[in-house]
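A single protein chain has been removed from this complex, and every other one stays in its place.
Labels for the chains are A and B, by order of writing; each one numbers its residues from 1.
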Amino acid sequence: MSQQLRQRLFAELDSLRLTDPHTHINPLAPAAKTLADILGYHYYTELAHSAGVPREAIEEPGLDPREKVRRIVSGLAPLSNTIQHSWLMEMARVFFDFQEPRLTESNWERLYDAAAAKMAAPDWENQVLKRSKLDGVFLTNDFDDPLAGFDTRRYVPCLRTDDLVFHLDKDAVRQRLEKATGIAPSDAAGLRRAIGKLFEHFTRNGAKACAISLPPDFSPRPVDAAAASRALAAVGKAGASADAQSRSDVGHFVFWTLAEFCAEFGLPFDLMIGVNRAVYAGGVFQGQDLYDSRVSLIQCRELFNHFPQVTFPISVLASVTNQELASYAWIFPNVVTNGHWWYSNTPSFIEHDAAARLEAVPRTKQIAYYSDMYKLEFALPKFAMYKRVLAKILAERFVIDRGWSEEEALALGRQVLCDNTRRIFGVA
Amino acid sequence: MSQQLRQRLFAELDSLRLTDPHTHINPLAPAAKTLADILGYHYYTELAHSAGVPREAIEEPGLDPREKVRRIVSGLAPLSNTIQHSWLMEMARVFFDFQEPRLTESNWERLYDAAAAKMAAPDWENQVLKRSKLDGVFLTNDFDDPLAGFDTRRYVPCLRTDDLVFHLDKDAVRQRLEKATGIAPSDAAGLRRAIGKLFEHFTRNGAKACAISLPPDFSPRPVDAAAASRALAAVGKAGASADAQSRSDVGHFVFWTLAEFCAEFGLPFDLMIGVNRAVYAGGVFQGQDLYDSRVSLIQCRELFNHFPQVTFPISVLASVTNQELASYAWIFPNVVTNGHWWYSNTPSFIEHDAAARLEAVPRTKQIAYYSDMYKLEFALPKFAMYKRVLAKILAERFVIDRGWSEEEALALGRQVLCDNTRRIFGVA
Partner (left out) sequence: MSQQLRQRLFAELDSLRLTDPHTHINPLAPAAKTLADILGYHYYTELAHSAGVPREAIEEPGLDPREKVRRIVSGLAPLSNTIQHSWLMEMARVFFDFQEPRLTESNWERLYDAAAAKMAAPDWENQVLKRSKLDGVFLTNDFDDPLAGFDTRRYVPCLRTDDLVFHLDKDAVRQRLEKATGIAPSDAAGLRRAIGKLFEHFTRNGAKACAISLPPDFSPRPVDAAAASRALAAVGKAGASADAQSRSDVGHFVFWTLAEFCAEFGLPFDLMIGVNRAVYAGGVFQGQDLYDSRVSLIQCRELFNHFPQVTFPISVLASVTNQELASYAWIFPNVVTNGHWWYSNTPSFIEHDAAARLEAVPRTKQIAYYSDMYKLEFALPKFAMYKRVLAKILAERFVIDRGWSEEEALALGRQVLCDNTRRIFGVA
């Protein structure tokens, strides 16, 4: 009974048109050109590396795409259990009519060629968007991105601010800020003006969110202008070797100022909480970050209280923080749950975390899912994974356990999966 | 198979007579007078506020009950997914024959009037108790409660001690203590005598437990009499502006003294661990508290070792602490698991937490559930939620996975749900 119910619910959820509220798509090259763009996704390179493929083999400079794929495929067998591998095979099946259950050293070239042929079509990007039922795709833009050359209604800009908050002690970042804004800030007021310019530029170009990822020990706090000016001077002089307090003060001042501009410009501020960068220094590109799960949303207490007019869509890296997220979204009007991030983006954690949210957070305050993808082809299998879990939860915990009708359950699914994303970020 | 098995087990569990070992019932007004007493429960006001209803609309002074209900109902739609909403609808169905799946702006008046009519019956309180199969209801009494004017076998007093431990630096609290005991303590010995008077008063009036809620950073420790006397003097002089060490010493001295009197008077000491008060200062009444889930029962190590003769029924606020609770109850003879508290009182957390307890904690050391209610009408839907989850666990994890008979499974359910509560607290 439950199996067929899940199937029916999934089929309905799978027919919905989607907006993907967080990705790393390059709007100038959104779709893959070869299978190397797919297998080069850090999930495959890092897992293959973890299972034994040397980093040098994967990251050899000037590697031909076909050879790169051959090398990664040689390390795929140990990953065949992972959900990430299932994304790959579902994508191969749906987009490239590849029916094999696994990609092996004896069959990968067939997929490589089939994919290359399809990807060469001038409308491949559109084909992928259409087949994936994607109406809009949020980007992750550097603060100095010109935001030119693409349709910002399809590819929605998002101001990513990690560099400003955590790396303003680097000369290169300050120079980029100056170049982007025409301001070389020497005090808090100047820094504030420069940041304001970024918000003007971004919102003028259709940006619908500001975003940042935060390490576990970050606790937002205001920094007064005098202290910020002093700290900025110290950082301007000594760069990354400035004292820790000054570097911290600059970062916190920038962060708080971002929140102020989110209030002024009406932008939601996506917080992605809990990542430690470069924990495994010997890892592959984008495969070095891990975390300390001892983090609490209490660290954002002052922030949430101070900015009631800013919506904070929150992602947490570890499932052990999910109950706090559900509870804070249940209490704070400006806190919204947002997707299933990275190390928590696997079915058993999604099931645990989404079930907790669906039964205690107002249905209007949940953004069910984003793909976090680098190439368009990944939206389909990643959203499909989520929708299967959602169908399971709706079937088991709402229709069966709570006696809901299928229609009511689907309405809930539709709201968290589609409607809320559009409403909260203000996209069509 | 599993579905019908769950149904059968639920039906049996649902026929049991209950003692509710923790509530906030006012024994002089235990049942609701209008639907405003139901919808005024903080779960509805805080969730409606979180989803957009202004606090001022909900908490306007002198608001007519009917108008208050109208305003909260206007904010209910976004909560229709929550388990809290399902409590409301189950209550409406069972007590007021209201068959609609949701309470809306077009049907709420019908429920309001139906409820008002029923609630006006002189024996409404008894009707609710009978229909809910409640034999006894534990209270949460201020330390200076006269405990007069009600049947203490039906409404069992419980000495709640948060004010004494955390707010003795307030003049008002010290004055209440003096008024209640005739003692204005100027040193540790006097404070001890005053607390002893409270225990005498409470146990003489049928109290069966002492209780307190603790913030995540509280680690019980003894304070010697000299230090406590000095601290009390400092607090007596400067009140809430006394130094932090003195205020902490007074609190810890009181806490430890409470445990000593629990030993002397044979009262279990309920610890409710992990809440931070007033995190969201702009929240509605009773809708401001949240938590930092980074708490450990190791903080109570000295307490549990020092008081082997005191039973500590422990509630934890966050599900991530549940495994520690199960482990500590598995090892310490004086630690007992107690219910599913507040932010963990939703089906998916209950399922996760109760399953872990049922398979590793001695069956005699588990108090399955309490309602935490403010009005009697809530016991029925809250216990029903718990019993459905318990039936699911017993069906899936005991009858199916471990081959238990239904009778054995029910005996386990009966023990944790009914027998243990009565035995541990010593009620009939």
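Methods note: contacts are C-beta pairs under 8 Å (C-beta built on N, C-alpha and C of every residue); 3 or more make two chains touch, one makes a residue touch a chain.
Just so it is clear, the structure is predicted and the values come from calculations on it, not from any experiment.
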item: Touching residue (missing chain; options B:A172, B:A278 or B:I331); value: B:I331
item: Touch criterion as defined above, residue of A:A233, A:L290 or A:A411 at the omitted chain; value: A:L290
item: Which of B:L111, B:A355 or B:L410 contacts the chain that the document leaves out; value: B:A355
item: From A:I58, A:L79, A:A209 or A:I314, residue that would touch the chain that is not displayed; value: A:L79
item: Chain A residues touching the omitted chain (full complex); value: 3, 46-47, 49-52, 78-84, 86, 101, 276, 279-283, 287-288, 290-294, 318-320, 343-344, 346-349, 352, 388, 392
item: Chain not shown, touching residues in chain B; value: 1, 294, 296-298, 301, 304-305, 308, 320-321, 323-324, 326-333, 352, 355-356, 358-365, 397, 400-402, 408, 412
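Following the convention adopted for this analysis, only the chains that are shown with their structure count from here on.
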item: Length of the line joining the C-alpha centres of chain A and chain B, rounded to whole Å; value: 39
